[in-house]
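All protein chains but one are shown in place.
In this document, chain identifiers A and B correspond to the written order of the chains, with residue numbering beginning at 1 in each.
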Amino acid sequence: MKITVLAVDDSRTMRDMIRLALTPAGFSVHVAEDGVDGLEVLEGLEPDAIITDINMPRMDGFGFIDAVRSQEDHRATPILVLTTESAPELKMRARSAGATGWIVKPFDPAKLIKALQMVTG
Amino acid sequence: MVEQASSKDLELLTFRVAEQEYSLDIMSVREIRGWTRTTPMPHAPAYMRGVINLRGTVLPVMDLALRLNLPSQETSDRNVIIVVHLNGVLTGLLVDAVSDIVAMTADDLQAPPDMASDPSMAVVRALTVIDDRMIRVLDLSAVVPARADDAA
Partner (left out) sequence: MSDPMDPMTEIRASFFIECEELLEALQDGLTQLEEGGGDSETINVVFRAVHSIKGGAGAFGLEALVRFAHRYETVLDEVRSNRFSPDHEALKLFFQAADHLSDLVRACRDDQPLPEETSTALLDELDMLLGDTVEEEVAPQEFTPLGVSLELPDLDLPSDLPAIPAWQVRFKPAFELYETGNEPQMLLRNLCELGAAVVTCDTGALPGLVDLKPETPYLAWTIRLEAEVDEAEIRGIFEFVEGLCELEVSSFSPDASDTAPTAAPAAAPSSPVAEVIPLPPAPVATSDTAPSPTSDAATQRAGGLGIASAKSVVRVDLERIERLVNLVGELVINQAMLSQSLESAGLSPHSDAMNGLEEFQRLTRDIQDSVMMIRAQPVKSLFQRMSRIVREASAAVDKEVRLVTEGEATEVDKTVIERLADPLTHMIRNAVDHGLESAELRAAAGKPAEGQVRLTAAHRSGRVVIEVADDGGGINRPKVLEIAVAKGLVPGDVTLSDNEIDNLLFLPGFSTAGKVSNLSGRGVGMDVVKTSIQQLGGRISITSERNRGTTFTISLPLTLAVLDGMVVDVAGETLVLPLNVVVETLSLGRDDVQMLRPGAHVVRVRGGFVPIYDLGAMLGYRATRSDYSGCIVLLISLDDGSRAALVIDGIQDQRQVVIKGLDDSFYRAPGIAAATILGDGQIALILDPADIIAGAGPIRGPDRSLMEKRVEHG
């Protein structure tokens, strides 16, 4: 059974790259372009994992994670945060917002897949 | 279609203009049409016949004989327009008749003799012989001028 992933990023290039990295590895990838869009897409989806960027218009990554975690169904859904730096403060903030883990951009597709596998089992 | 890796092979389209035989690399030829009435362009050079409708595109047509400073005859519906493309631009060349398509290798071509006195040779990039007849291979870029609006 395919693992379903929801990828939220305001950059079209990023969404394409994530899809390109994950689809051949057998993942089913859905995308959204910011937090608000992400919540909408989430409604119809039962993703096994969520990947989200931080800096997005309308609703940023932190707001999105907050909103996702406040939903019963998704309190424990693994959420990976995409960040361009590995600054500790950012990790801390992501984690306290409820992120499961992080991936540093530019990401190595293999690492992305590994990280997803680690959190979805 | 020539599929060999050898880049020497080429195909020439031979045609007649004002009693002389010329040829063009088939790769630059888009199509061959019968003659249609051209719409003259005001104040254009004498060798520009005008424009015709090529399936919805406006195609300029050049009287090749006049362009080569050869005597031009009355055009009739036996004339042929060879549509060529150079650098993305299409042009029609009005000639008397199209003869044949001939395959040859680069070895079959000879450099033209230096005849500065004969302006019609300035557009010839090579010579070849077919059935004991001398055929001039046309240098298309010397015949079709560059775009005037490149000055902008």
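One rule holds for everything that comes next: contacts are C-beta pairs under 8 Å (C-beta built on N, C-alpha and C of every residue); 3 or more make two chains touch, one makes a residue touch a chain.
Every value quoted in this text rests on a predicted model; they were computed, and no experiment measured them.
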Chain A residues touching the omitted chain (full complex): 10-14, 16-17, 20, 35-36, 39, 55-59, 63, 66-67, 69-70, 75-79, 84-88, 91, 95, 98-102, 105-107, 118-121
Residues from chain B at the interface with the omitted partner, ascending: 37, 39-45, 48, 51-53, 56-58, 60, 89-90, 145-149, 151-152
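In this text, only the chains that are shown with their structure count from here on.
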Centroid spacing, where centroids are CA-atom means, of chain A and chain B in whole angstrom: 62
